[in-house]
Structure formats: C-alpha cells, structure tokens
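Okay, so here's the structure we're looking at.
A single protein chain has been omitted from the complex, and every remaining protein chain is retained in its original position.
Coming up: chain A.
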Amino acid sequence: MNFDKELDARGLNCPLPILRSKKTLNEMTSGQVLKIIATDPGSVKDFAAFAKQTGNELLSSAEAGGEYTFFIKKK
C-alpha cells in the first residue's frame, strides 16, 4: 500500500503509539496516508478506536511475526 509517512512505534507501550501517531498526523495534510509499525498488542483495538473517534480512516490493520502494521488516512 502507498503511504506518505512512516512511524516506527516498535517497543513503545500505551499510550505512546497513539500519541506519536496523532503528532505525526498533525504534520500531514488531508488525504495523506500514515503507516505505523507497532509491537504493542493493545494497539490493534486502540488504533481502531482512535480512527473511529477522530474521523481519520483506518485503511488496514495487519499482524505478522509479532508486529502490527496500520495504515491511516488523514481526515
């Protein structure tokens, strides 16, 4: 999937992956896509909840080998 920016949130625990993502999204423009890689298992539900509450669209959420990858499109 194409993306405009990437955030490495591996090794970070709640709430840092969400806070760093929000900060990165703030620097992006509407329609741009942010890729996030995380290792916190709680982040799967957290990113879905984050997208739902902020209106940014969660394009995909996937897990492979203990790493979680999310693509979020900025509102």
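Annotations for the structure displayed:
Simple rule for what comes next: a contact is a pair of C-beta atoms (placed from the backbone, for glycine too) under 8 Å apart; a residue touches a chain by one contact, two chains touch by 3 or more; residues count from 1.
By definition in this document, contacts and distances are computed from a predicted model.
Chain not shown in the complex: UniProt lists it as "Peroxiredoxin family protein", one of "Peroxiredoxin family protein", "ABC transporter permease", "Putrescine-binding periplasmic protein" or "NADH-quinone oxidoreductase subunit D".
Not every partner is drawn; the one left out touches chain A at residues 11-16, 18-19, 21-23, 39-40, 50, 53-54.
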